[in-house]
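Scroll down for the structure; my scribbles are underneath it.
As you look at this complex, bear in mind that one protein chain is not there, while each of the others sits in place.
Chain IDs A, B and C follow the sequence of writing; residue 1 opens each chain.
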Amino acid sequence: MNFDIIAPAALCAAMLSACATPISDAEAERAAVGMLKASFKPQGQAGVDRLNQDEVQALCSRYPNGLPKDLAEKLEKTQLATIRYPASGKLMGDWREGERIAQSGVGKQFNDDPKGPSGGNCYACHRLSPRELSFGTIGPSLYQFGKQRGTGDAVQRYAYGKIYNSEAFSACSNMPRFGHNGILTEEQIAHLVALLLDPDSPVNK
Amino acid sequence: MRIDRLPAMMLAALLPCFVAAQQDTQKEIERYRQLLQDGNPSELFEARGAEHWKAKRGPKNTSLEQCDLGLGAGVVKGAYVRLPRYFADSDKVEDLESRLVTCMVALQGLTPEEAKRRPYSGPGQPSMMADLVAWIASESRGMKIAPPQSHPKERLAYQTGEKIFFYRAGTHDFACATCHGEDNKRIRLQDLPNLTNAGDAQRAFGSWPAYRVSQGEVRSMQWRLYDCFRQQRFPEMQFTSDASVALTMFLAKRAEGGTFDAPAIKR
Amino acid sequence: MDSKRREVLKTGGGVLALAAVAGILKPGEGLAQEWNKAAFDTKSVADTVKALGGSGSTPSGAIEITAPDIAENGAVVPIAVESKLPRTQAIAILIEKNPNTLSAEFEIPAGTDPFVSTRVKMAETSNVYALVTADGKYFHAVKEIKVTIGGCGG
Partner (left out) sequence: MADPMRIRANMTGDKVEVKVLMAHEMETGLRKDAKGNLVPPHFIRNVTVTHGGKTVLSAQWGTSISKNPFMHFRFKGGKPGEKVTISWIDNKGDKRTDEATIAGGS
């Protein structure tokens, strides 16, 4: 992806005469933000405030090829501190519920019912149960995730934490921060942990 | 008749050898796509679009036949692959849809709101805009994608479009690049073009507008961006907005040199 | 019944052509309007066969269904049926798990290939039957087509 950033410059070299980049990178960033805010309108549950970036979003947008190591470590540390485990201490729910959540892609879109529960849409990016042929590959396969790792406390806490805030473990991950950003409830995340870890879950068959 | 279910059960039993199964799935999806190529209902939309172009409309009771899509008044052939571009009369970079709005206002006397009234079609509700886009795009079939970059505003559009492509926001932290920044990825069973890679960008940009069989409608690039942003959990992208045109410029430029082969037929 | 109906249609077609030449008819008028409501209301393969006039049907290797094993979208599933049975008179497409089983029936007059290709909607993964009437008897082939969930999920 380095190529992308270089491309306009390479183009300039090739077209010496008429090709000065109109504005600097920082100016382009400001122009893009201004343009975005003028180009969208509130709809349903999605206000234009959704275009405001938090620290993670701003940093990850600025470094599309990956954060420098020091920034990445710092970001992971601050995000790790955001993870809230359930007061009940129960990290594993029902894998059947988890499967339903993993299949559902609704929630938080401007045309979605804001009162209805959101899905996790896990199958969009991950292989889970082998019964589902239609799975994506943006994320790694999670087939036999629990079979390989067991159901120990540490594994449960990792799985819960990763779903709650993926940025805590991998800066600028493509995976949404389901707990941190209020997409899924504590209970829903626990159901997904069960889908991943429960020996009876089809994921581990 | 029950015997016929056996192969399916055997397939299920074999699934743990999932590499083979996955390849079979991909192969069959590819076959599905091949079988659809025979007849593209986009033709029905294109035929309507060609009529709309010639139809007198608006307070000035004028057709769009004198609309300048960038290659001179009334030139449709090859116009799509040279858009977006800068237009002196509007002093803006415009894609096909925004240019059509400009022409409907200038030539036909419509208000911008009237011109943008139904940008996308729905069941039983055809869209004149979508039909026009389908037809005009079809008049560039087989040509090379070549958006101009000579005017400073065209280069600015590219530069800001690139920033928008990588802009992460919303409840899910998604940017365009989340799904379209790496090679050989897919969402569910749909291949995701890496739009930063020339080959993928050429194939992707070169296949829109497209007849979506899942919706039974021809969808334009504006619609493609609108619906991507919806699924990114962004607010609603306004039709022909500056951000949409800048992003289209970025994508068109990434696809430069590719052969335009649209309207295509897709899931 | 089949041959009688074809006779009617033949005559109808002839009349239509003549009338069109004479400029009497507006487009579409005079079109055969017989539609087998009972057959299209059926909810099972067995009932559809009965409603189409058969008492049952026999599996046949001489019927070929060309369709993908997996459909990327259920709204449009391409299906072609070719019969190598002598005196094929009709080809019907049945989708077992759709709300209504019968999707289409094509009458094949002599001189027309016993082949037809179209696109159907499938509500879910299902067996698809090609039911062929040949020499007054009923035969079928079957193929399972899986319908997948696609796209970004919303």
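Things to note:
Going forward, contacts are C-beta pairs under 8 Å (C-beta built on N, C-alpha and C of every residue); 3 or more make two chains touch, one makes a residue touch a chain.
What you are looking at is a predicted structure, and each value in this text was computed from that prediction instead of being measured.
For the chain that is not shown, the touched chains among those present are B, C, taking the whole complex. Contact with the undisplayed chain is limited, among C:49, C:116 or C:130, to C:116.
Chain C residues in contact with the hidden partner, per the touch definition given at the top, are 6, 9-10, 12-14, 16-18, 20, 27-29, 31-36, 39-40, 75-77, 80, 95, 98-100, 102-109, 111-113, 115-122. Counting over the whole complex, chain B has residues 38-41, 43-44, 47-48, 123-124, 213, 216 touching the chain that is not drawn.
Here is the rule we go by: only the chains that are shown with their structure count from here on.
With centres taken as mean C-alpha coordinates, the chain found closest to the middle of all protein C-alpha atoms is B. Averaging Cα coordinates per chain places chain A and chain C 47 Å apart. A separation of 35 Å divides the Cα centre of chain B from that of chain C. One inter-chain figure worth recording: chain A and chain B are separated by 26 Å, centre to centre, where each centre is the mean of the chain's CA atoms. Residue positions 70, 148-150, 152-154 of chain C each touch two or more of the other chains.
Residues of chain B found to touch two or more other chains are 25, 179, 187-189, 230-231. For chain A in complex with chain B, the touching residues are 1, 3-4, 8, 11, 18-19, 21-23, 28-29, 31-33, 35-36, 38-43, 46-48, 50-53, 56-57, 60-61, 64, 108-111, 123-125, 127, 130-131, 133-138, 143, 167, 174, 176-177, 181-183.
Those residues of chain C whose C-beta lies close enough to touch chain B in the complex are 45, 59, 66-73, 75-76, 78, 117, 119, 127, 140, 142-144, 148-154. Contact residues of chain C toward chain A in the complex are 70, 146, 148-150, 152-154.
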